[in-house]
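Got a structure here, written out as structure tokens. Questions coming.
For this depiction, one protein chain was excluded, whereas all remaining protein chains were kept in their positions.
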Amino acid sequence: MVANINEIQSAAAALLNEGKVKLVLGYRVRGNDRVPAFVTQADQVGCLAYDSACTQNLAAYLRKGEVRSRMPLAVVARPEVMRSLMLLTAESQIAEGQVTVLAVDEQGFHGVLDLAGTAKLLNEQYARIAPDSSLMEQLAKIEAMTPQERSAFWSEQFEPCTRCYACRAACPGCFCERCIVEMNTPQWISTAAESHGNFAWHMIRAFHQAGRCVECGACQDACPQGIPLMLLNHFIAREVEREFDARNGYDPQAEPVIGSWKQDDKQEYIR
Amino acid sequence: MKTLEATKLADLAAALTAAGYRVIAPCQRGDQVHLECYQAGKTLRADVIPVNSAKDALFPRSEVIGRYRFEGNEFETVPVAPQAGKTVLLAVRPCDAAALAPLDAVFNWDYKDEFYNAHRDATTVVALACTAADDQCFCTSVGGSPDSTANADAVLRPADGGKRFILESLTDKGQAIAAAGQAVLTEGQAQADPPAQVAPAFDSAAVTAWAKDGFDSPLWKELSLACMGCGACAYTCPTCHCFDIQDEATRREGVRLRNWDACGFGLFTKHAGGHNPRHDQASRWRQRVMHKFAYFPERFEMLACTGCGRCGRLCGNGMSIREVCSQIEQAAQAGVK
Partner (left out) sequence: MTQATTQTETKAEGFEPRIVAFVCNWCTYAGADLAGTSRLQYAPHVRIVKLPCTGRIDPLFILKAYEGGADAVLVSGCHPGDCHYTSGNYHARRRWTIFRRLLSLAGVEEGRLFFSWVSAAEGQKFADLINDVTAQVKAAGPFKHNPARRQAW
């Protein structure tokens, strides 16, 4: 547990007492797990906890009607979650005044912020969050493979996918009311948990995160089957930065990366 | 008595494979353990409760249940027989074996499901008695026990401090396993290890009683607040059995598929016209609890939860049916409707 956990608790209590928020979205401890806590009364804040095991991205709840109806609310947010909040602001899902941030990182609690303050903190303190080095090593290995090997690698990885969509449910960016995988006239992506449906699902899920994924890791954590979704997410984030010089979730006013364009975008591969 | 050295579980799997069985066993996969088809070289792990449940072998996540062809304006259906080869569920936990009772019941209720039954008839269940449980296990709260032999054809009991297993055959199918695995089994004496201690988590009768009149309870909203509406719990649950029928066709031919579906999805009950009788996550989660603890007991006199604890272990949002049932029990005690 972070050292100043009681500061989070008292900040949450103050927000609730002053009527600034109706709900505090945070984490609580359940055995070895960290699970979400929905605190609506100042006298319940004692359950709030935070440490590095709190990996769920609580910003995902901001699409849920039952949670949205309790706005304004406060969210316990580590840097990646703050980035999700920036993305959701840029994509008009939330607005200033609806969400208050209780900023945390492994060191502890860093204060109560509005969305503008969160943008400032992110860009000053967490401008570059290094991805996990083992992820990059694994990606380098895959990129060094032949196309045949890459194809075989992914079909093995996707094979256990049951299409439970826990990855989608865990992601704050997957807020579409009707996901592409549910479009059935025609059925674009086979709903059978079989090779071609799984391949199409994983390609499209990852692609829909292009310019949007904040690399919080929540999707991979949520996957019961252990599918390495972060390999795809990180790869795409890397390519987006390389090609369009864009880093997702830092600018609450950002134009969508895929969905905007520049006249001089690279096109060396187009004949 | 027949015994098997603990290190020889994979040899038993190999022997059964050689005898023509499709062996579904707990295999290491990355840093997880999955119940999947044993192949030479795979590491078996009897010490971990697998991510997925044994139902996958009897009720596959996608199954072809029909075929058809078009020829000009002609249309013709092609009969499909279930692809059910001789299968053994090797070293599945008593909670997975227990789940066969609700599955048998529902797939033979108003309609005898030829596909499920074909898989079921071709399957031999070799249960593995549990000598350790984790903090999510609650079989004892839903009528099971860590050394239950319900629905098993044979049982492996850890013995001599985990050094070996005792193989007990309970049915003819179980005898056949002992015969097919003879080369790796030894005749000898061993002392069975004590079963795991699984502390009671809640009183399921109290949950069923509360649920009877609990349909309109405002409590569901609070209980389900953390649920994000995915199918992870249903797809790993040993008893969940909902499915969707989908066709996949080209201009010339097509298949009719039965795919898993889950009551947690918003689309599950959505009508073509747009109306959704289960319009929020609270009503979907209510269905999950009601189906297992109210409707199933009412219809089949059994629960549709075996206490395997997978939903509690796997749900990233912390929606454990065990925890929710405990909360319902508390509400019932406090007289909350």
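Labels for the chains are A and B, by order of writing; each one numbers its residues from 1.
As a working rule, contacts are C-beta pairs under 8 Å (C-beta built on N, C-alpha and C of every residue); 3 or more make two chains touch, one makes a residue touch a chain.
The structure displayed is predicted, hence computed values, not measured ones.
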item: Displayed partners of the chain not shown (whole complex); value: A, B
item: Among A:E106, A:D132 or A:E239, the residue in touch with the chain that has been omitted; value: A:E239
item: Residue numbers in chain A that touch the chain omitted from display; value: 142-143, 147-155, 180, 188-190, 194-196, 199-200, 203-204, 206-207, 210-211, 232, 235-236, 239-240, 243-244, 257-263, 265-267, 269-271
item: Interface with the undisplayed chain - residues on chain B; value: 64, 67, 248, 250, 252-253, 255, 257
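In the analysis below, only the chains that are shown with their structure count from here on.
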item: In the complex, chain A residues that touch chain B; value: 30-33, 35-36, 38, 56, 60-61, 64-67, 160, 162-166, 168-170, 182, 187, 190-194, 218, 221-222, 224-226
item: Complex contacts: residues of chain B adjacent to chain A; value: 29-32, 34, 36, 51-52, 61-62, 135, 221, 224-226, 228-232, 234-236, 244, 246, 248, 257, 259-260, 262, 265, 267, 280-282, 314, 316-318, 323
